[in-house]
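Here the structure is laid out as C-alpha coordinates; the discussion comes afterwards.
A protein chain is absent from this complex, but the other protein chains hold their places.
Presenting chain A:
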Amino acid sequence: MAPEARRRRTLGQVLLLSAGFLVLVAVSTASVLLVNKARSDSAWVVHTVEAENQINALLLEVRRAESAARAYLLTQGQEFLNDHEAAVAAIGPVLDKLNALVVDNRAQVENLAALRSVIETRLSQFDRERLLVARGDVAAAIALLRDARSTTSSKTMRDAAEAMRLEEERLLALRTANADASQQLAAIVTITGSAMVVVLAVISVLLVRRSTRARDDAEAQLRESNLNLEATVDERTADLREANEEIQRFAYIVSHDLRSPLVNIMGFTSELDELRNDIFRRIATLARAVSASPPPAEGAEPELEGADKQLSEDFSEALGFIKSSIAKMDRLITAILNLTREGRREFVPVRIDTRELIEQIVSTLAHQADEANTTIRVEPLPAIVSDRLALEQIFSNLIDNAIKYMKPGVPGDIAIRARTKLGFAIFEVTDNGRGIDPRDHQRIFDLFRRAGTQDRPGQGIGLAHVRALVRRLGGTMSVASELDQGSTFTITLPINWNVSNRNSDR
(Lines give C-alpha, C1' and ligand atoms only; values in the text may rest on other atoms or scores of the structure.)
Protein backbone atom coordinates (compact mmCIF):
# COMPACT_ATOMS: atom_id res chain seq x y z
CA MET A 1 0.00 0.00 0.00
CA ALA A 2 1.26 3.45 -0.86
CA PRO A 3 2.09 5.56 2.21
CA GLU A 4 -0.17 8.33 0.86
CA ALA A 5 -3.18 6.03 0.76
CA ARG A 6 -2.34 4.65 4.17
CA ARG A 7 -2.15 8.13 5.64
CA ARG A 8 -5.47 9.04 4.04
CA ARG A 9 -7.03 5.93 5.46
CA THR A 10 -5.73 6.63 8.96
CA LEU A 11 -6.97 10.21 8.68
CA GLY A 12 -10.37 8.88 7.54
CA GLN A 13 -10.58 6.63 10.55
CA VAL A 14 -9.74 9.44 12.91
CA LEU A 15 -12.32 11.68 11.25
CA LEU A 16 -14.90 8.93 11.43
CA LEU A 17 -14.31 8.37 15.12
CA SER A 18 -14.46 12.11 15.77
CA ALA A 19 -17.70 12.36 13.80
CA GLY A 20 -19.17 9.47 15.78
CA PHE A 21 -18.17 11.12 19.02
CA LEU A 22 -19.63 14.47 17.97
CA VAL A 23 -22.89 12.83 16.91
CA LEU A 24 -23.06 11.05 20.23
CA VAL A 25 -22.51 14.30 22.14
CA ALA A 26 -25.07 16.14 19.99
CA VAL A 27 -27.64 13.39 20.43
CA SER A 28 -27.11 13.27 24.17
CA THR A 29 -27.40 17.05 24.52
CA ALA A 30 -30.45 17.17 22.31
CA SER A 31 -32.02 14.31 24.24
CA VAL A 32 -31.41 15.98 27.59
CA LEU A 33 -32.82 19.27 26.31
CA LEU A 34 -35.81 17.62 24.69
CA VAL A 35 -36.58 15.47 27.72
CA ASN A 36 -36.46 18.57 29.89
CA LYS A 37 -38.78 20.34 27.46
CA ALA A 38 -41.16 17.37 27.42
CA ARG A 39 -41.20 17.32 31.20
CA SER A 40 -42.03 21.01 31.42
CA ASP A 41 -44.65 20.56 28.70
CA SER A 42 -46.20 17.74 30.72
CA ALA A 43 -46.04 19.89 33.83
CA TRP A 44 -47.97 22.54 31.95
CA VAL A 45 -50.55 19.98 30.85
CA VAL A 46 -50.96 18.84 34.46
CA HIS A 47 -51.23 22.46 35.49
CA THR A 48 -54.02 23.04 33.00
CA VAL A 49 -55.90 19.96 34.12
CA GLU A 50 -55.54 21.12 37.74
CA ALA A 51 -56.96 24.51 36.81
CA GLU A 52 -59.92 22.84 35.10
CA ASN A 53 -60.48 20.71 38.17
CA GLN A 54 -60.50 23.76 40.35
CA ILE A 55 -63.01 25.47 38.04
CA ASN A 56 -65.29 22.44 38.27
CA ALA A 57 -64.81 22.29 42.04
CA LEU A 58 -65.72 25.97 42.27
CA LEU A 59 -68.86 25.47 40.21
CA LEU A 60 -69.73 22.46 42.31
CA GLU A 61 -69.40 24.40 45.56
CA VAL A 62 -71.48 27.28 44.13
CA ARG A 63 -74.18 24.78 43.05
CA ARG A 64 -74.05 23.18 46.49
CA ALA A 65 -74.47 26.56 48.12
CA GLU A 66 -77.30 27.37 45.76
CA SER A 67 -79.18 24.14 46.21
CA ALA A 68 -78.71 24.30 50.01
CA ALA A 69 -80.04 27.84 49.98
CA ARG A 70 -83.06 26.76 47.96
CA ALA A 71 -83.77 23.89 50.24
CA TYR A 72 -83.51 26.24 53.18
CA LEU A 73 -85.96 28.58 51.55
CA LEU A 74 -88.41 25.77 51.04
CA THR A 75 -88.09 24.05 54.39
CA GLN A 76 -86.42 26.60 56.64
CA GLY A 77 -84.46 23.57 58.00
CA GLN A 78 -81.49 24.60 60.01
CA GLU A 79 -79.32 21.76 58.52
CA PHE A 80 -79.70 23.21 55.02
CA LEU A 81 -78.53 26.53 56.28
CA ASN A 82 -75.51 24.80 57.75
CA ASP A 83 -74.87 23.10 54.44
CA HIS A 84 -75.12 26.38 52.66
CA GLU A 85 -72.71 28.03 55.01
CA ALA A 86 -70.21 25.20 54.65
CA ALA A 87 -70.39 25.48 50.88
CA VAL A 88 -69.97 29.23 50.99
CA ALA A 89 -66.96 28.79 53.29
CA ALA A 90 -65.40 26.34 50.80
CA ILE A 91 -65.81 28.71 47.86
CA GLY A 92 -63.28 31.23 49.19
CA PRO A 93 -60.25 28.83 49.30
CA VAL A 94 -61.18 27.30 45.98
CA LEU A 95 -61.27 30.71 44.41
CA ASP A 96 -57.88 31.56 45.93
CA LYS A 97 -56.41 28.33 44.66
CA LEU A 98 -57.78 28.92 41.19
CA ASN A 99 -56.46 32.41 41.25
CA ALA A 100 -53.00 31.07 42.11
CA LEU A 101 -53.23 28.62 39.25
CA VAL A 102 -54.26 31.04 36.55
CA VAL A 103 -52.26 34.05 37.70
CA ASP A 104 -49.88 33.55 34.70
CA ASN A 105 -52.72 33.95 32.19
CA ARG A 106 -54.12 37.42 31.83
CA ALA A 107 -57.32 36.33 30.05
CA GLN A 108 -58.01 33.79 32.79
CA VAL A 109 -57.34 36.38 35.48
CA GLU A 110 -59.95 38.64 33.90
CA ASN A 111 -62.36 35.74 33.50
CA LEU A 112 -61.77 34.79 37.12
CA ALA A 113 -62.37 38.35 38.28
CA ALA A 114 -65.68 38.33 36.40
CA LEU A 115 -66.57 34.97 37.86
CA ARG A 116 -65.64 36.09 41.32
CA SER A 117 -67.84 39.18 41.10
CA VAL A 118 -70.75 37.10 39.78
CA ILE A 119 -70.30 34.61 42.61
CA GLU A 120 -70.13 37.39 45.17
CA THR A 121 -73.32 38.93 43.75
CA ARG A 122 -74.98 35.56 44.00
CA LEU A 123 -73.78 34.98 47.52
CA SER A 124 -75.03 38.40 48.60
CA GLN A 125 -78.41 37.49 47.10
CA PHE A 126 -78.40 34.31 49.17
CA ASP A 127 -77.60 36.35 52.24
CA ARG A 128 -80.50 38.64 51.54
CA GLU A 129 -82.87 35.69 50.97
CA ARG A 130 -81.71 34.14 54.20
CA LEU A 131 -82.37 37.37 56.05
CA LEU A 132 -85.86 37.47 54.56
CA VAL A 133 -86.47 33.89 55.65
CA ALA A 134 -85.19 34.70 59.08
CA ARG A 135 -87.71 37.51 59.28
CA GLY A 136 -90.35 34.99 58.21
CA ASP A 137 -90.98 36.54 54.86
CA VAL A 138 -90.51 33.34 52.86
CA ALA A 139 -92.57 34.54 49.94
CA ALA A 140 -90.38 37.61 49.45
CA ALA A 141 -87.34 35.38 49.63
CA ILE A 142 -88.69 33.05 46.96
CA ALA A 143 -89.58 36.05 44.83
CA LEU A 144 -86.11 37.31 45.22
CA LEU A 145 -84.83 33.88 44.23
CA ARG A 146 -87.01 33.87 41.19
CA ASP A 147 -85.86 37.31 40.35
CA ALA A 148 -82.27 36.22 40.71
CA ARG A 149 -82.96 33.19 38.63
CA SER A 150 -84.53 35.29 35.92
CA THR A 151 -81.80 37.86 36.01
CA THR A 152 -78.46 37.08 34.52
CA SER A 153 -76.55 36.27 37.68
CA SER A 154 -76.82 32.50 37.44
CA LYS A 155 -76.28 32.38 33.68
CA THR A 156 -73.50 34.89 33.84
CA MET A 157 -71.76 32.75 36.37
CA ARG A 158 -72.05 29.71 34.13
CA ASP A 159 -70.84 31.65 31.12
CA ALA A 160 -67.84 32.96 33.01
CA ALA A 161 -66.98 29.47 34.22
CA GLU A 162 -67.48 28.12 30.75
CA ALA A 163 -65.19 30.78 29.32
CA MET A 164 -62.55 29.82 31.83
CA ARG A 165 -62.97 26.18 31.07
CA LEU A 166 -62.77 26.81 27.34
CA GLU A 167 -59.63 28.79 27.83
CA GLU A 168 -58.16 25.95 29.86
CA GLU A 169 -59.33 23.42 27.25
CA ARG A 170 -57.61 25.43 24.57
CA LEU A 171 -54.47 25.59 26.66
CA LEU A 172 -54.73 21.90 27.35
CA ALA A 173 -55.01 21.05 23.66
CA LEU A 174 -52.12 23.36 22.86
CA ARG A 175 -49.94 22.07 25.62
CA THR A 176 -50.72 18.43 24.95
CA ALA A 177 -49.81 18.95 21.31
CA ASN A 178 -46.62 20.67 22.43
CA ALA A 179 -45.75 17.86 24.77
CA ASP A 180 -46.47 15.26 22.10
CA ALA A 181 -44.36 17.17 19.59
CA SER A 182 -41.42 17.49 21.89
CA GLN A 183 -41.63 13.84 22.88
CA GLN A 184 -41.82 12.83 19.27
CA LEU A 185 -38.89 15.08 18.48
CA ALA A 186 -36.90 13.57 21.33
CA ALA A 187 -37.68 10.09 20.07
CA ILE A 188 -36.73 11.00 16.50
CA VAL A 189 -33.50 12.63 17.59
CA THR A 190 -32.57 9.67 19.77
CA ILE A 191 -33.37 7.12 17.10
CA THR A 192 -31.62 9.05 14.37
CA GLY A 193 -28.60 9.64 16.54
CA SER A 194 -28.42 6.02 17.55
CA ALA A 195 -28.78 4.95 13.95
CA MET A 196 -25.98 7.29 12.94
CA VAL A 197 -23.75 6.01 15.72
CA VAL A 198 -24.50 2.45 14.70
CA VAL A 199 -23.73 3.23 11.06
CA LEU A 200 -20.49 4.95 12.00
CA ALA A 201 -19.57 2.05 14.25
CA VAL A 202 -20.23 -0.41 11.44
CA ILE A 203 -18.09 1.65 9.04
CA SER A 204 -15.36 1.89 11.65
CA VAL A 205 -15.43 -1.83 12.25
CA LEU A 206 -15.23 -2.44 8.51
CA LEU A 207 -12.34 -0.01 8.16
CA VAL A 208 -10.52 -1.48 11.12
CA ARG A 209 -11.00 -4.96 9.73
CA ARG A 210 -9.75 -3.85 6.36
CA SER A 211 -6.68 -2.18 7.79
CA THR A 212 -6.05 -5.18 10.02
CA ARG A 213 -6.18 -7.40 6.99
CA ALA A 214 -3.91 -5.03 5.09
CA ARG A 215 -1.49 -5.04 8.01
CA ASP A 216 -1.57 -8.85 8.22
CA ASP A 217 -0.95 -9.04 4.49
CA ALA A 218 1.92 -6.59 4.76
CA GLU A 219 3.36 -8.53 7.67
CA ALA A 220 3.16 -11.79 5.78
CA GLN A 221 4.76 -10.15 2.78
CA LEU A 222 7.50 -8.69 4.93
CA ARG A 223 8.20 -12.06 6.49
CA GLU A 224 8.30 -13.68 3.11
CA SER A 225 10.58 -11.08 1.61
CA ASN A 226 12.80 -11.34 4.68
CA LEU A 227 13.12 -15.05 4.12
CA ASN A 228 13.73 -14.47 0.45
CA LEU A 229 16.31 -11.84 1.24
CA GLU A 230 18.14 -14.15 3.60
CA ALA A 231 18.06 -16.91 1.05
CA THR A 232 19.29 -14.53 -1.61
CA VAL A 233 22.08 -13.25 0.61
CA ASP A 234 23.11 -16.81 1.46
CA GLU A 235 23.06 -17.73 -2.19
CA ARG A 236 25.11 -14.71 -3.21
CA THR A 237 27.55 -15.28 -0.38
CA ALA A 238 27.97 -18.88 -1.43
CA ASP A 239 28.47 -17.75 -5.03
CA LEU A 240 31.01 -15.16 -4.00
CA ARG A 241 32.85 -17.61 -1.81
CA GLU A 242 32.92 -20.11 -4.62
CA ALA A 243 34.13 -17.48 -7.07
CA ASN A 244 36.79 -16.38 -4.62
CA GLU A 245 37.96 -19.93 -4.07
CA GLU A 246 37.94 -20.46 -7.81
CA ILE A 247 40.17 -17.42 -8.29
CA GLN A 248 42.50 -18.57 -5.54
CA ARG A 249 42.75 -22.02 -7.06
CA PHE A 250 43.24 -20.53 -10.49
CA ALA A 251 45.98 -18.21 -9.30
CA TYR A 252 47.63 -21.05 -7.46
CA ILE A 253 47.56 -23.46 -10.39
CA VAL A 254 48.60 -20.87 -12.94
CA SER A 255 51.50 -19.62 -10.88
CA HIS A 256 52.49 -23.13 -10.05
CA ASP A 257 52.37 -24.39 -13.60
CA LEU A 258 54.18 -21.30 -14.89
CA ARG A 259 57.08 -22.28 -12.74
CA SER A 260 57.69 -25.57 -14.48
CA PRO A 261 58.63 -24.14 -17.88
CA LEU A 262 60.59 -21.45 -16.09
CA VAL A 263 62.81 -24.11 -14.52
CA ASN A 264 63.57 -25.36 -18.02
CA ILE A 265 64.20 -21.91 -19.43
CA MET A 266 66.54 -21.06 -16.61
CA GLY A 267 68.19 -24.46 -16.65
CA PHE A 268 68.93 -24.52 -20.34
CA THR A 269 69.95 -20.88 -20.34
CA SER A 270 72.56 -21.81 -17.79
CA GLU A 271 73.50 -24.75 -19.92
CA LEU A 272 73.83 -22.36 -22.86
CA ASP A 273 76.05 -20.21 -20.73
CA GLU A 274 78.28 -23.17 -20.10
CA LEU A 275 78.24 -23.96 -23.82
CA ARG A 276 79.13 -20.38 -24.65
CA ASN A 277 82.23 -20.61 -22.50
CA ASP A 278 83.23 -23.83 -24.26
CA ILE A 279 82.52 -22.42 -27.71
CA PHE A 280 84.38 -19.18 -27.26
CA ARG A 281 87.31 -20.91 -25.62
CA ARG A 282 87.50 -23.06 -28.70
CA ILE A 283 87.19 -20.11 -31.05
CA ALA A 284 89.95 -18.39 -29.19
CA THR A 285 92.18 -21.46 -29.44
CA LEU A 286 91.44 -21.92 -33.15
CA ALA A 287 91.93 -18.23 -33.91
CA ARG A 288 95.27 -18.35 -32.16
CA ALA A 289 96.26 -21.48 -34.12
CA VAL A 290 95.33 -19.78 -37.40
CA SER A 291 97.23 -16.60 -36.60
CA ALA A 292 100.10 -18.79 -35.44
CA SER A 293 100.69 -16.72 -32.39
CA PRO A 294 102.45 -18.41 -29.51
CA PRO A 295 100.15 -20.65 -27.46
CA PRO A 296 99.19 -19.19 -24.10
CA ALA A 297 100.69 -20.42 -20.95
CA GLU A 298 99.22 -23.62 -19.59
CA GLY A 299 95.97 -23.06 -17.73
CA ALA A 300 95.58 -19.45 -18.84
CA GLU A 301 92.30 -18.45 -20.48
CA PRO A 302 92.70 -17.85 -24.19
CA GLU A 303 91.98 -14.25 -25.14
CA LEU A 304 89.41 -13.33 -27.74
CA GLU A 305 90.10 -10.55 -30.14
CA GLY A 306 88.19 -8.10 -32.34
CA ALA A 307 84.92 -9.34 -33.80
CA ASP A 308 85.05 -12.53 -31.74
CA LYS A 309 85.24 -10.56 -28.53
CA GLN A 310 82.28 -8.43 -29.60
CA LEU A 311 80.32 -11.60 -30.41
CA SER A 312 81.08 -13.08 -27.02
CA GLU A 313 80.00 -9.91 -25.24
CA ASP A 314 76.72 -9.76 -27.19
CA PHE A 315 76.10 -13.37 -26.32
CA SER A 316 76.71 -12.70 -22.63
CA GLU A 317 74.50 -9.63 -22.68
CA ALA A 318 71.59 -11.58 -24.23
CA LEU A 319 71.94 -14.36 -21.71
CA GLY A 320 72.16 -11.82 -18.90
CA PHE A 321 68.85 -10.22 -19.93
CA ILE A 322 67.20 -13.60 -20.22
CA LYS A 323 68.42 -14.61 -16.77
CA SER A 324 67.38 -11.39 -15.05
CA SER A 325 63.96 -11.56 -16.69
CA ILE A 326 63.52 -15.11 -15.55
CA ALA A 327 64.56 -14.15 -12.04
CA LYS A 328 62.04 -11.31 -12.04
CA MET A 329 59.29 -13.54 -13.35
CA ASP A 330 60.11 -16.09 -10.69
CA ARG A 331 59.80 -13.44 -8.00
CA LEU A 332 56.41 -12.36 -9.31
CA ILE A 333 55.16 -15.91 -9.49
CA THR A 334 56.43 -16.58 -5.98
CA ALA A 335 54.65 -13.44 -4.79
CA ILE A 336 51.36 -14.56 -6.33
CA LEU A 337 51.79 -17.99 -4.82
CA ASN A 338 52.42 -16.50 -1.41
CA LEU A 339 49.43 -14.20 -1.72
CA THR A 340 47.08 -17.04 -2.64
CA ARG A 341 48.51 -19.11 0.15
CA GLU A 342 47.95 -16.20 2.52
CA GLY A 343 44.41 -15.84 1.20
CA ARG A 344 43.70 -19.45 2.07
CA ARG A 345 45.12 -19.24 5.57
CA GLU A 346 42.51 -19.51 8.32
CA PHE A 347 42.48 -16.47 10.58
CA VAL A 348 42.32 -17.03 14.34
CA PRO A 349 40.87 -14.19 16.42
CA VAL A 350 42.81 -13.61 19.63
CA ARG A 351 43.11 -10.70 22.03
CA ILE A 352 46.14 -8.62 21.05
CA ASP A 353 47.83 -5.75 22.81
CA THR A 354 48.60 -3.81 19.64
CA ARG A 355 51.15 -1.56 21.34
CA GLU A 356 53.20 -4.55 22.41
CA LEU A 357 52.88 -6.08 18.96
CA ILE A 358 53.97 -2.91 17.19
CA GLU A 359 56.85 -2.34 19.59
CA GLN A 360 58.10 -5.81 18.75
CA ILE A 361 57.93 -4.98 15.06
CA VAL A 362 59.76 -1.71 15.71
CA SER A 363 62.53 -3.53 17.57
CA THR A 364 63.06 -5.94 14.66
CA LEU A 365 63.24 -2.94 12.30
CA ALA A 366 65.46 -0.94 14.64
CA HIS A 367 68.60 -1.58 12.60
CA GLN A 368 67.04 -0.36 9.36
CA ALA A 369 65.58 2.63 11.16
CA ASP A 370 69.03 3.51 12.53
CA GLU A 371 70.53 3.29 9.07
CA ALA A 372 67.85 5.59 7.72
CA ASN A 373 68.40 8.00 10.66
CA THR A 374 64.77 7.58 11.63
CA THR A 375 63.01 7.59 14.99
CA ILE A 376 59.81 5.66 15.51
CA ARG A 377 57.31 6.76 18.14
CA VAL A 378 54.64 4.34 19.32
CA GLU A 379 51.84 6.07 21.19
CA PRO A 380 49.44 4.20 23.52
CA LEU A 381 47.38 1.81 21.43
CA PRO A 382 44.24 -0.17 22.24
CA ALA A 383 43.94 -3.92 22.63
CA ILE A 384 41.80 -5.55 19.96
CA VAL A 385 40.62 -9.02 19.03
CA SER A 386 42.05 -9.98 15.65
CA ASP A 387 44.47 -12.30 13.86
CA ARG A 388 47.99 -11.85 15.23
CA LEU A 389 49.95 -12.83 12.14
CA ALA A 390 47.81 -10.64 9.88
CA LEU A 391 48.29 -7.63 12.18
CA GLU A 392 52.04 -8.26 12.26
CA GLN A 393 52.18 -8.34 8.48
CA ILE A 394 50.05 -5.22 8.15
CA PHE A 395 52.08 -3.07 10.51
CA SER A 396 55.50 -4.38 9.60
CA ASN A 397 54.75 -3.66 5.93
CA LEU A 398 53.60 -0.13 6.71
CA ILE A 399 56.49 0.69 9.04
CA ASP A 400 58.98 -0.93 6.68
CA ASN A 401 57.61 1.18 3.82
CA ALA A 402 57.82 4.32 5.94
CA ILE A 403 61.50 3.63 6.71
CA LYS A 404 62.19 2.72 3.10
CA TYR A 405 60.79 5.87 1.55
CA MET A 406 62.28 8.59 3.73
CA LYS A 407 63.36 11.91 2.27
CA PRO A 408 67.12 11.74 1.71
CA GLY A 409 69.02 13.97 4.12
CA VAL A 410 66.10 14.64 6.45
CA PRO A 411 65.93 12.84 9.83
CA GLY A 412 62.96 10.53 9.66
CA ASP A 413 60.08 10.61 12.09
CA ILE A 414 57.44 7.88 12.15
CA ALA A 415 54.49 7.95 14.56
CA ILE A 416 51.96 5.21 15.21
CA ARG A 417 48.84 6.28 17.04
CA ALA A 418 45.27 5.09 17.37
CA ARG A 419 41.84 6.05 18.60
CA THR A 420 38.65 4.05 19.02
CA LYS A 421 35.26 4.94 17.67
CA LEU A 422 31.98 3.00 17.52
CA GLY A 423 33.49 -0.46 17.91
CA PHE A 424 36.38 0.27 15.56
CA ALA A 425 40.03 1.01 16.25
CA ILE A 426 41.50 3.58 13.87
CA PHE A 427 45.27 3.26 13.52
CA GLU A 428 47.42 5.90 11.86
CA VAL A 429 50.97 5.38 10.66
CA THR A 430 52.36 8.82 9.90
CA ASP A 431 55.78 9.64 8.46
CA ASN A 432 57.60 12.73 7.22
CA GLY A 433 58.97 10.93 4.18
CA ARG A 434 58.84 11.67 0.50
CA GLY A 435 55.06 11.36 0.25
CA ILE A 436 52.89 10.06 -2.54
CA ASP A 437 51.39 12.04 -5.38
CA PRO A 438 47.56 12.03 -4.96
CA ARG A 439 47.32 10.64 -8.51
CA ASP A 440 49.03 7.49 -7.28
CA HIS A 441 46.90 6.96 -4.17
CA GLN A 442 44.82 4.27 -5.83
CA ARG A 443 47.68 2.76 -7.78
CA ILE A 444 49.91 1.99 -4.79
CA PHE A 445 47.33 -0.53 -3.56
CA ASP A 446 47.36 -2.47 -6.84
CA LEU A 447 49.42 -5.62 -7.14
CA PHE A 448 52.86 -5.13 -8.78
CA ARG A 449 52.33 -1.35 -9.05
CA ARG A 450 54.59 1.19 -7.41
CA ALA A 451 54.82 4.95 -7.40
CA GLY A 452 57.42 7.68 -7.24
CA THR A 453 61.17 7.33 -7.78
CA GLN A 454 62.04 3.67 -8.26
CA ASP A 455 65.25 3.72 -6.26
CA ARG A 456 64.36 1.03 -3.70
CA PRO A 457 64.07 -2.71 -4.22
CA GLY A 458 60.54 -4.10 -4.18
CA GLN A 459 57.92 -5.95 -6.14
CA GLY A 460 54.89 -3.72 -5.53
CA ILE A 461 53.25 -6.32 -3.38
CA GLY A 462 53.32 -4.98 0.19
CA LEU A 463 50.39 -2.57 0.14
CA ALA A 464 48.21 -4.86 -2.00
CA HIS A 465 48.82 -7.56 0.54
CA VAL A 466 48.13 -5.22 3.47
CA ARG A 467 44.88 -4.06 1.97
CA ALA A 468 43.75 -7.64 1.30
CA LEU A 469 44.52 -8.52 4.93
CA VAL A 470 42.69 -5.47 6.29
CA ARG A 471 39.66 -6.34 4.22
CA ARG A 472 39.67 -9.90 5.43
CA LEU A 473 39.79 -8.59 8.98
CA GLY A 474 36.62 -6.60 8.29
CA GLY A 475 38.38 -3.24 8.10
CA THR A 476 39.23 -0.50 5.63
CA MET A 477 42.39 1.39 4.82
CA SER A 478 43.21 4.68 3.16
CA VAL A 479 46.10 7.02 2.59
CA ALA A 480 46.46 10.76 2.92
CA SER A 481 49.61 12.21 1.38
CA GLU A 482 51.18 14.88 -0.79
CA LEU A 483 54.51 14.75 -2.55
CA ASP A 484 57.29 15.80 -0.11
CA GLN A 485 54.76 16.21 2.69
CA GLY A 486 54.96 12.77 4.28
CA SER A 487 52.18 10.18 4.32
CA THR A 488 49.55 8.97 6.73
CA PHE A 489 48.13 5.50 6.29
CA THR A 490 44.88 5.02 8.17
CA ILE A 491 43.65 1.55 9.05
CA THR A 492 40.24 0.97 10.57
CA LEU A 493 39.77 -2.43 12.20
CA PRO A 494 36.86 -3.81 14.24
CA ILE A 495 37.80 -3.97 17.93
CA ASN A 496 36.06 -7.32 18.30
CA TRP A 497 36.63 -9.22 15.11
CA ASN A 498 35.42 -12.81 14.98
CA VAL A 499 35.14 -15.56 12.43
CA SER A 500 31.50 -14.83 11.62
CA ASN A 501 32.44 -11.25 10.61
CA ARG A 502 34.90 -12.69 8.28
CA ASN A 503 32.50 -15.25 6.85
CA SER A 504 30.00 -12.54 6.12
CA ASP A 505 32.70 -10.58 4.36
CA ARG A 506 33.82 -13.35 2.23
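The rule is simple: contacts are C-beta pairs under 8 Å (C-beta built on N, C-alpha and C of every residue); 3 or more make two chains touch, one makes a residue touch a chain; residues count from 1.
We adopt the following convention: contacts and distances are computed from a predicted model.
Colleague: With one chain of the assembly withheld, which option in "Putative outer membrane protein", "Response regulator", "Branched-chain amino acid ABC transporter permease" or "Formate dehydrogenase subunit gamma" matches that chain's UniProt protein name?
Modeller: Checked against "Putative outer membrane protein", "Response regulator", "Branched-chain amino acid ABC transporter permease" or "Formate dehydrogenase subunit gamma": the hidden chain maps to "Response regulator".
Colleague: Which one, A:R259, A:K309 or A:R355, makes contact with the chain that was left out?
Modeller: From the options A:R259, A:K309 or A:R355, the contact with the absent chain belongs to A:R259.
Colleague: From the list A:T269, A:S316 or A:T490, pick the residue that touches the absent chain.
Modeller: Counting the whole complex, the residue in contact with the absent chain is A:T269.
Colleague: Counting contacts across the full complex, list the positions on chain A that touch the omitted chain.
Modeller: Residues 256-257, 259-264, 266-271, 326-327, 330, 341 of chain A touch the chain absent from view.
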